[in-house]
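Apart from one protein chain that is not included, each protein chain of the complex appears where it belongs.
Right, subunit A next:
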Amino acid sequence: MPDEEVLEEGVLNPVKPEIQDPLLKSILAENAGLLAEAPVELEQPAPLPDPVDEVDCVVIGTGAGGAPLLARLAMAGLKVVALEAGPRRDPTRDYATDEKAQHFLFWNDERLSAGRNPVAFGNNNSGTGVGGSTLHYTAYTPRAHRGDLRLFTDFGKGVDWPFGVEELEPYYEELEHFLGISGPTPYPWDAKRRTGYPLVPLPLNGAALLMQKACADLGIRTSPAANAALSARYYQEGIGWREACTNRGFCQAGCNRGAKASMDVTFLPLAEAHGAEIRAEAYVTEIERDARGRVTAVVYTQHGEQKRQRCRHLFLCAGAVETPRLLLLNELALTSGQVGKNFMAHPGMQVWGTFEEDIRPYKGIPGGLISEDTHRPPDADFAGGYLLQSIGVMPVTFASQMARKRKLWGQPLRDYMRSYNHTAGINILGDCLPHDNNFLELAEEKDVRGLPKPRVHFTAQENEQRMNAHAEKLMRQIWEAAGARDIWAFERYAHTIGTARMGLSGDDAVVNAEGRAFDVPNLYICDNSVFPSALSVNPALTIMALSLRTADKFLAAQQRLDR
């Protein structure tokens, strides 16, 4: 009956059907009278404008999880809008080479850190702005290893990913080429790769050279690391030339010349060139659904004004704290009981020493040198493994961490800091197992918007503690061999992982192997929250690989539906 649809729409039917039922007739008349008499209610909030322009996809977040898929979806011809909580800035004009002035790069809304090893957020692991946390990442971009994705198979601990590393490899290859990653070819710990890095490694700084020599003496293999910063001027498809790195050393507080492959100089301009719209300073508060549980729109605040954007599909890419927070606030995708659970943070223990040599730790790419000989140490008493890297460091970050650890004050504090130029460090990036005691929840305490602050519980369990002990001993050996004195270790935990895990079943995972929420058919999640396990490598490259894969899986599913 072709007329039914028209009648259901309710707008094209010019005939007002007369009510026959006398009771209904009288009720309607009464209500009409009431409505006419009702005073104008000024107190009532004005209803949000409900723009009819529904887009194909809204993407929340423009970091490593959101930006690549935004570009992919736009290039497939979809109408896509990205909502980014932070501002858009011009690095060449706005970025100072000053840690304090760059404070705006970090997600500075207060989070509560609980547990025996409370995790530092802000500049430790949480960014904001068009480009997300890639604006402050170190650009360290090693690939995950085959074993990282099957920890349970290999050790009987943690969980396996729902697919193997071969699913990620084509994306790693694509990303290394597209971003212009500088790294060693062949890769010493994965010699059979199909493709090499497009650029030679960046030059080694003082810490890297000291570590290289000491490791050689101890029989530990090292190599210049893979970094997503350009060792030479590079032509990036769809974007144009990007300039080479000048060893400014400031990656963790923003690159001011586009040499570092943050999303604002790579995938986001690509996405915009293909029609994507990026709305900055758009803070999402609500995710609206219809009666069937499908997402219909996103409500956000921009410049003090509340706005709504309708969408056919939603991609939530806000990172492993804000993603589960939004899900919990909106009571969305919660049936597995896993949202907020399995919070993981990489053991990132650092060992520092003072050298005779003038090091100048502010120069050069911070993570210049890598060793993955410790990926599966033969003498390990723990599951998984870690990588070793040399580290450069800026003075305020170094001073702050040192003060927290060593508790020096008064003249000894100033005296120690005068050896800053003679300081060099090594750190690890190690796997972390999920544990029941490590999770995110909504606190009673509210933020400035009146929304509950997230509280994150983290306690390093036996596996992390054993890994830390193993790594500290080894790093002290390396620095002793390098000639350091006054060696000290700083136990720390980096990155936020695992709070909306991916899996094969909606009983124990929030999203399926394609990144789609089990509960909500048009909700995809893509950031470090979907990682089932933490991996023994820095997460950025793998988040980007997942992002491209999620987009491809989504597009393939749409094609199937279209047929």
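The definition used in the following text is that a contact is a pair of C-beta atoms (placed from the backbone, for glycine too) under 8 Å apart; a residue touches a chain by one contact, two chains touch by 3 or more; residues count from 1.
Simple rule for what comes next: contacts and distances are computed from a predicted model.
Missing from the rendering is one chain, named in UniProt as "Gluconate 2-dehydrogenase subunit 3 family protein" (options: "Cytochrome c oxidase subunit 2", "Gluconate 2-dehydrogenase subunit 3 family protein", "Acyltransferase" or "ABC-type multidrug transport system, permease component").
One of A:V55, A:L69, A:L149 or A:L210 touches the chain omitted from the figure, and that residue is A:L210. Only one residue in the set A:E174, A:E272 or A:E357 touches the chain that does not appear here, and it is A:E357.
Summary of contacts with the chain left out: across A:R194, A:R292 or A:K407, the touching residue is A:K407. With the whole complex as reference, residues 93-101, 103, 106-114, 118-123, 126, 203-206, 209-210, 245-250, 256, 355, 357-360, 362-364, 394-396, 399-400, 403-404, 407, 409-411, 413-415, 417-421, 445, 448, 455 of subunit A touch the missing chain.
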